[in-house]
Structures are given as C-alpha cells and as structure tokens.
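Missing here is one protein chain; the remaining ones are kept as they sit in the complex.
Per-chain residue numbering starts at 1, and chain names A and B are given in the order in which the chains are listed.
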Amino acid sequence: MARLSSLSPLNGYQKSIGSINLCEINDYSLVSLAIPQDTTKKFAKIIKDEFDLAMPTSVMSKTDKKTRLLMTQPDQIFSIIPRVDNPEEDLSKTIGKAAYMTDQTDAWVVLEISGATSRTALERICQVDLDSNMFKLNAMARTTMEHMATIIIRTDVNTFLLMSASSSAKSFLHAVELSAKHIS
Amino acid sequence: MSQLFRINGGLTDRSKPINFTFNNKQMVGYEGDTLASALLANGQRLVGRSFKYHRPRGIFSAGSEEPNALVQLRTGAHQEPNTRATVTELFDGLTATSQNHRGSLGFDFMSVTDLLSPFLSAGFYYKTFMWPKAFWEKIYEPIIRSSAGLGSLSMLEDPDKYDKGFLHCDLLIAGSGPSGLTAALAAGHAGLRVIIADEDYVLGGRLLEEDHNIDGISGQDWVLQTLAELTEMSNVRILPRTTIYGAYDHGIYGALERKTDHLADSGDKPRQVLWRIYSKRAMICGGATERSIAFANNDRPGIMLAGAVRAYATRYGVATGNKVAIFTNNDSGWQTALELVAKGVNVVAIIDPRDTAPRTHISGVAMIMGASVCNTSGRKALSRIALSNGQTLNVDCLAVSGGWSPNVHLTCHQRGRPVWNDTIAGFVPGGDLPVGQFVAGAANGDMTLGAALKSGHKTATLIAKDLGFTTNSSKVAKADDENFAIKQFWHVTGHKQRAWIDLQNDVTTKDITQSQAEGFRSVEHLKRYTTLGMATDQGKTSNVLGLAVMAEATGKTIPETGTTIFRPPYSPVAIGAFGGRERGQHFHPTRLTPSHKWAKEQGAEFVEVGNWMRAQWFPKSNDKTWRDSVDREVKKTRTSVGVCDVSTLGKIDIKGRDAAEFLNKIYSNPFAKVPVGRVRYGLMLREDGICYDDGTTARLAEDHFVMTTTTANAVLVYRNMEFARQCLFPDLDVHLISTTDQWAQFAIAGPNSRAVLSKIIDKVDMSNDGFPFMACSNITVCDGTPGRLFRISFSGELAYEVAVPVRYGDALIREIIKAGKEFDITPYGTEALGVMRIEKGHVTGAELNGQVTAFNVNMNNMISIKKDSIGSVLSRREMMIADDQIRLVGVKTVELSDSLASGAHFVAKGEKPTTKNDQGWIASVCYSPHFEQHIGLGFLERGHERHGEIIRAWDGVRGTDILVEIVSAHMYDPEGGLQRG
Partner (left out) sequence: MIINHPLLGPRDANEFVHLGDESLIDRPDGMADDAANKFHNYMYLRDNPAGKYRELWYHDAGDRSWLVVTRDTLTHEIFDVELARDVARARGRSK
C-alpha cells in the first residue's frame, strides 16, 4: 500500500503583495516540551548540552540555525526542529524523560511575512508593540489576531513568523493578506 | 455660479480648480477648500433646513462643531447623510445635496412647522401627543419621525471598506495647534515615540485661520517649518485627518483616520481606519470652540461665529459677506475685525455690549459700544440687523462671538468634571483627568498664543522627564499674548421672539426657561427634556450658553448649576468603522476539517458548528430530499459500514506523573485505575453539580491520557482544567496541551468496520480479544504513518476511531473510501451522526444543556462517593436527587405518521397544557430509519418508572399536540451487544 501523502494547511502558499512577501513555512517539526515540576534546572542543562542553547524566556526565543525554542507558557517550551517523521521519538533520544513531549507539528500553520512594509501591515491586526526597541530580534509573543490565537516571532528587522491554528489557516491567511492589500 | 466671494490670500491652491455639485448645481472651488468654504465662495448661503422648525439655515462654523451645514455626500450606496460641510475636504466630482426638506431647499413645504412653533416647545411630544393614547404609535410618532430629523440612509449595503489597527507611543498628542506642535517638537527632540493627530487635513489648528507672528515669522510659516522638522524625526508619527474620539482605561485612545474620504476613488483601499492607540502619556491640545450669543432670530443664514468668518477669510480666501457686522462680548471679535479689514473685507460695524471705550481703533468701521443686536430680518438669508440703541444696519453677514469654550471633552471620558473659570468665562479641565492624561493650550484655558506655546512645551518636557528621557534645551517658540478680555453676556432679553441656543436641535432660550419653570432643575434633566446638546454636534457651540441661561433663570451661578459631561465619541464615527473588516463571512474565523477538500468534492452540504464547517450530509443523485440522504447514510452504516470526520471533537493531551490523579478530580467517575491501552467514558460536572461535558479519555501510557470533549465545549473544558491545575492543585505534576488541530480523526462504524480497517492498519490484532471494545493503541497506518486507534462507538455499532496527524487526513479519508469500496462504504454527516446517537440514547449538548444533573440523565451512579471530584458535593443536594425529578427517557410517536419537534412539553392526557401540568420536555428528535418512525429523547418527571406510558407531546409554538409512548432512552441495541461484538 502506498504511504499517505501529506498536505500542509496552505499547500505551500507563497505570494508577494506590494513590497510584502508572504510564504508558508512547512519544513519543520514542532514538539511541545512540558517540564515536570521542580526539574527546570535539569531541563535547562540538557538544552544547553544537547542544543547549545540557553533556556528561552516568555518574551524571547532562542535559536541556532537548526532549532528554535519558544517558551509558550510557564513550564512549556515549543521546540521547532527540521522535519522528521516521528519528532517525539526523535527528541526523546536526546531529552529522554526530562520533558513530556507532544507532537504539535500539524496543529499550527506558520506564515512568514517579510518586506519593508511588513510592520505597517501587521499594525492592522497585531496589538503587540513591534517597535524594534521593544520587540527585538528573536522576541516572541502569544497574542490574538482577528480573534485567532497567534504566536509572533521576529526573525529579522522586517521579517516575522506568524503561527496560528492549522484548522483556521485559511481565515488567518486572509487576515494577513488583507492587511498587506490594505496598505500596499 | 462663479466664485464672487473669493478674495486674495489663504491656503487654497488657485492653480488647482475643483469641480463639484451642490443640489445638482455645478460649482468650482480650489484644492484646499472644504465644501463649506467652496459653497461660501460661490455665494451659497442657504445650505439646509433646521431639525424641528425647518427654518432656513446656513454655514455657522468652520470646524467639526458645525450644527447647521449637514449635507448628504455622494449618491447611491455610497451616500452618506449628516456630513458636516465644514470638515468635508473638497475633491473633484464631489456631489452634495441638502437635507431635511420636502420640495426644494428654497421652498420647503415643512416650513409650516415654523408657524406651529407655539405647540412644539420643549418636551412637546411628552405633552401635546399624549391623548388619545392609541394615537402615539400609529399616527403621532410616524408623522414626527418623518418631519423632524436629518438626512436619510440609502438603505443599501455599505460598499465601502473599513479597517482597524493598533498603534503604540510614549506620548499621544491630540490636536496640532500651537500647543500640540510645540509639545511634539519638545517630546520628539527628547526621543519619545510621539503620535500627533489632528482631525483636520492640514495641521496647524487656529494658526491656519488667524494671522500671528511666532519667533519673527508668520504663524503659517512657523507651522510649515515645525512640520518639516517633525517629519524628519523617525520617532514622530503625524496623523492628519485623524480624530481622537475617546479616552479609555490605562492610556488607550480611540482614533478614526479618514484614509480615502477625500479621494474621488478609494482605489479599493479602506475608507477609514479605526485605531486603538496605546499611549504611556497623552496630551489633549484640542483648542477651544467659539460660542454664540442668543438674540432674536439669530439663526438666519449669514449669521456665523466670528472665528469662522475670520477662518474663511484667512485660511480659505473667502469673504463671508459684502457687508459684515461683528457682535462680540470679548476681544477676539476685535481681532477678527482687524484681520478682516486688513484682507479687504467690508466690515461696517462692530457692536460690543461692554460699556467701555472701543477696544482698539479700526478706521472705517462703526464702533458701537454698550449695545447689542436685538433682532434680524431676511427671509432666506440675513439682510438687516436691529440694534438695542434703535439703529438698524443693512448687512449680509453677522459675525458673533460669545467667547470660547475649551475643548474639555476627552478629559471627561472617565467621569472627569470640568470646573468653571470666571476669567475666561468657560469650563476648564478639573483635577480628575484620566490616568496619564495632560492638557495644554486653549483646551486648558491658556487662551493666548504665547501661553499656548509655553504650556505645550512645558507639559511635554515634564512628561519626557517623567518617562526617564533626557530633555535637551529645545527653545520655546515665542509669541505675543493677545487680549482676550470677556464680559459674561449670554443673551439679549426684552423681546418675545425666539432666540436660538442650540441650532441643531432648535432649542431656544424660551425652551430653557420653560423647562426650568416646569421643574427641571438639574442640567442633566434640562438636557434630556429640551434635547439641548444632543445629536451630531453634541452641543459643542451651545452647551455653555444653555447652562448660562439656565443659571440666570434659577438665580444661581454657573458653577452652582454645574455641567453635563461628555462621553465618546468626540465627533460621530460611522458604525461601519467599528465593524471594521469583520463583516460577512469574516465576522469570525472559519475552521475546516482535514477532510474538507474531499467532502467538497463529494458535494457535501456543510453546516456551521461553532467556527467549524462540518459535512451535514452527502447528497447522491437519487436523493430527493435531505432526509433521503440522511436515511440512506444511517441504514448503510447500520447494515454495512460508514465513515465520518470527527476531528472537531476537542482533544487534550494530558501528561505528567499525576495525570491520573488529576483526571480523578476532574471527572466524577473513577479514573485512577484505567489501564494503559483502555478508554473510559467520563462525566464532568460543574462545581454546582450540574452536568458540564462528557467524552471518552484514553490512557496511552502511565503518564499520558488523551481526553476528548464535545466540539462546543473544547475551549471551556481546557480553561477549567487549567484553573484546576494552577489554582486548585498547583503541586500536581500534570501538563495540558490542546491537540484538536493536530489529529485528523475518523469514526468508522458498522458491522464491516473491522474488515475495512484491517486493510489500512499495519500489524494490529483486530480480533475482539486482540482489540476489544474500549481499547486504544498507538499504531501505524498505510505502511508506516504514525497514528492512533480507539475502539469506541457513538453510533452503537461495532466502531473504531482512527487518527493520523492532520497533514495525512486528506490522504487517509481517500484510502478509507478505497478500502471500503467492496462494502459500499458510505460517508455520513452530522445529521446521520445525530440520528444514530438518538437511536442509541447517547446524550449531547441538547440534553446536557446546563440545567440537568447526572441524576436527571440516569447517570447518578457515575458520581463516585469514594473521592472528591469537581461538583460531586453539590450534586448530592437533596432537591437534585429527589424522586420526583425529571429523568431522561426515549419517546416514540404512537401514530407512525406523526412527527415530533424538540421543545414540545409532556402533558398528561385530558389535562390542560399549563405550567402546573408540565411534566417535562423533548430535547432531541429525529426520524429513525431503523424504527421507521419519529423518535426522540426527553426529560419526564419520574420518567425512569414510566416506560410504556402514553402521554401528550404538546407544542404551543408549532401548534401540535400528539400522543407519544415513553420508552427507555436506549432504544437501539439496549444490551450493547453490537458495539462489543
């Protein structure tokens, strides 16, 4: 029997609107790591040893070229790693029992917005202050855009990753596209 | 008509003529004009009819305070009523029409109401139209509604786009007059993030409308120089055409930016953007608004505010008349006179009630001191004024200044009370400003230019220091302090004619004194009884005058009389702007199931379930009605196999050492000892003992459970569990994460479900012993894709639910259909799902409706008394488990041809359908293809003991009354052999 083919929430969407570029990112796996009570130090050490990354904070993600860590709620960290088939299994090789793992790869849609006016477009839907002194490189926030829960991460001066629920991916894309159209 | 009233000077661009029409008359103005200035340049004095008496009215002001010049802009669906001509930026092709008249503007049939004015005084509709009572709704109100009022709506859907947005700053400055501009300069230089907003399309405030000198250059040049400097600063954002309309909690301000209203073509961009501005501090630099003086017939076209007359001459290069007189109780009127004369406008007289020497000498102008204007004449426009000294003057424009009222509106939006200042004769902001808000310039009572510049700079510097910025030595711009002395002279008495206070609502001095005589002593009552200060202008030019006349009538001072305060919005905001882009299908997000694309290809009918779109049924070409489809889907599933996307059910991953203990507290039935590899049905209560939600929870490892919730309650159950985890049991090692969007889950039900699944699933012993009822496991499907398998049944058949990560969902449903082809597998939608669960007697939201207990649904034995779980204590309250309570039952119609409706009440045969005789209700109904009749689930008093009884199902709403048989809720396969087989 043929293996099941996969379909990303926006089917690899990519588009330029005015000076804004939008593109779906779907070459990653995402696993939530819940840190057992009273083991944060142990967990931080493993992160340091295995990924050579410091613990992320509630407002600042940590990244090297391969991995990005986000603290999404107290005691919960999202790790975004290159796409593998079974990321829970893959990560447990390194993290072992230092965290409870839940695959979240398919729960999210990730949209990258870039271009000189990306911030101006985001002003229409994002209530978080994206001023570069307030929201620095790799800063992250969990917030809401057009009534959809969203995680926003700054990856460059004018580049942001927007993560939202995969089931409403099309509504989310519409909200972002419309903002780009309204200002272009 | 050519622009006969255009004079030299001003800020309009004479090289750029603009064509527009007013009441279908072609006219020409210039770029930089408002509709009002262009109309005045063209000699159009009559622009509308008044609200109540249909009196001829002309342009009164030059700003957003305008009470008279309300027009309809554009045509068709784009038509917008009640637009103030004084703030409407002229553009090529603009069409405007006047409103509130029948017949032409010049001959309004409704002006007969003016003759009826003795019967239309304050509160007339409370008195005149009281009897006979029945006449109000049918006769009086419709007549009043159609004769009074303003513009009319197009009754078409608004085709314009609107948007919203969010801005952040250290300092928000509302208003770009002298104080706002100096504040922006000081704050900008200090490095604050500044937003400066002004409702006007040109920044500068009254510096555009009056001639002044600042730092040795003209006021207009100083504005240009300052704006150039601010534009260079990357930390300063300038928002013209933006009204700060409301001050909200914690430094949040509402702003409306008009993006394309001034363009002939919006280019498909939003017309307006509603901004939510988050500020650390805010400065209100909103200036002051001039007010009138009440005298007989002071409402004719040509009678205007003096500052407006000055603005039309100085900013727009328009003379508002050929023979202008000025009536002023303060020195600003004299400056107006000087400026008009300097611009070549013919000023014939200045009349000042103060009994002093003339304030200054103006050659060629009659300076009449100690006198007032006591009447006017001219049918559709002013032609003559009569003075208290017996003189009459032929004039076509009368400029009136009764003093200036600081614009304190935004200081009042959080119940701040302005206080009276006798020196300037106006209300100034009190001490109780919204947190973080400051006021400068004329809005704060700093009425001279020099003082406004100073207060703007000083306040901004203080704010910068307070926020920890270093302020450098940016210089304060300097200007002279002009005279602003005023006499508190409010109205001219000693006549029997009407003297207007509120032009927009046709409120006269008589209305004020009458309401006072009738006992309305509080200003708030005065406002509501007379309608003073209501409607689109919110009394910007009339409130203080009304208060002053009331104070005089009661023999009190103005501070003793008090003032009404202001609420948002400062000026009208279109409802469309509050709606923003969230209209039509974008009112809320839409969630799609993993099989949506496939279901659409099958021609499924969809239904909105919360935000989800779910397949409701899958029509086939032979189906004549939706019932044919649903019956077929049910029968096929019960006799062979069916498949349904159940991904919308809430799924929560629960992990941790204490996960089992946590679930034991959340669910009323025991969960601590559920073995790994097994699923258990769980019942969740509210703390008050009422049923909250139910679902199945699978234990995949010692420290790992997967909970399912109903689609509707997924978010709420998650929230409640977080509450229990963080607030009630903070030391339990348990972690939650929603996996609803991670898994594509399909129910495969029916006698052939095992056979279909066996073709898809890799290496699982699917025998009844190998994978029994309520088993669960991690598996792989289709040669290696990781997934999960649960043997659970909502339909009552042998059934499974198989789950894979969402990205494989589309491929999996296609594989399932392929594998099921030999069994003629049918996809089924939410309707068939509903039919099968009613046949089986499973409860859903229709039964667990927030009113019923576990006892009511015959599940009291699911509340463990050996442990403490949410809701268990209060579920045992006496009345909640009393014998005579309602119980869940099944119902079948006695006549096979009868149909049922949910909401019908149970009433005994022969009894009247009254509340007293009501024995319960029907919660869910369907046509059952299995029983070949309508069946339902309902709640009946002592229902568990009454199986076999015949009772009425009475439905007063639909007018039906039929006989039903009470049966067990478990109608289909009550022993459960099928699902276990």
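As a working rule, a residue touches a chain if its C-beta (ideal position, glycine included) is under 8 Å from a C-beta of that chain, and two chains touch if they have at least 3 such contacts.
All of these numbers come straight from a predicted model, not from anything done at the bench.
Student: So one chain is hidden, and I want to know which residue out of B:495, B:528, B:876 or B:946 touches that hidden chain in the complete assembly.
Tutor: Of the listed residues, the one touching the omitted chain is B:876.
Student: Which of these touches the unseen chain: B:726, B:778 or B:861?
Tutor: Considering all chains, including the one not shown, the answer is B:726.
Student: Given the full complex, what residues of chain A touch the hidden partner chain?
Tutor: Its contact residues with the unshown chain are 58-59, 72-74, 127, 141-144, 149.
Student: Counting contacts across the full complex, list the positions on chain B that touch the omitted chain.
Tutor: So the residues of chain B touching the unseen chain are 249-252, 278, 414, 435, 658, 661, 687-688, 715, 719, 722-723, 726-732, 867-869, 872-874, 876-877.
Throughout what follows, only the chains that are shown with their structure count from here on.
Student: Using Cα averages as centroids, what's the distance between chain A and chain B in whole Å?
Tutor: 32
Student: Once bound in the complex, which stretches of chain A touch chain B?
Tutor: 1-9, 32, 34, 36-37, 75-76, 85-86, 100, 102-108, 123-127, 129, 131, 134, 146-148, 165-172, 174, 178-179, 181-182
Student: Going by the contact rule at the top, pick out the chain B residues touching chain A in the complex.
Tutor: Of all residues in chain B, those touching chain A are 161, 163-168, 193, 268-270, 273, 276, 278, 581-582, 586, 588-593, 611-612, 653, 655-657, 703-704, 731-733, 735, 737-743, 760, 781-786, 804-812, 815.
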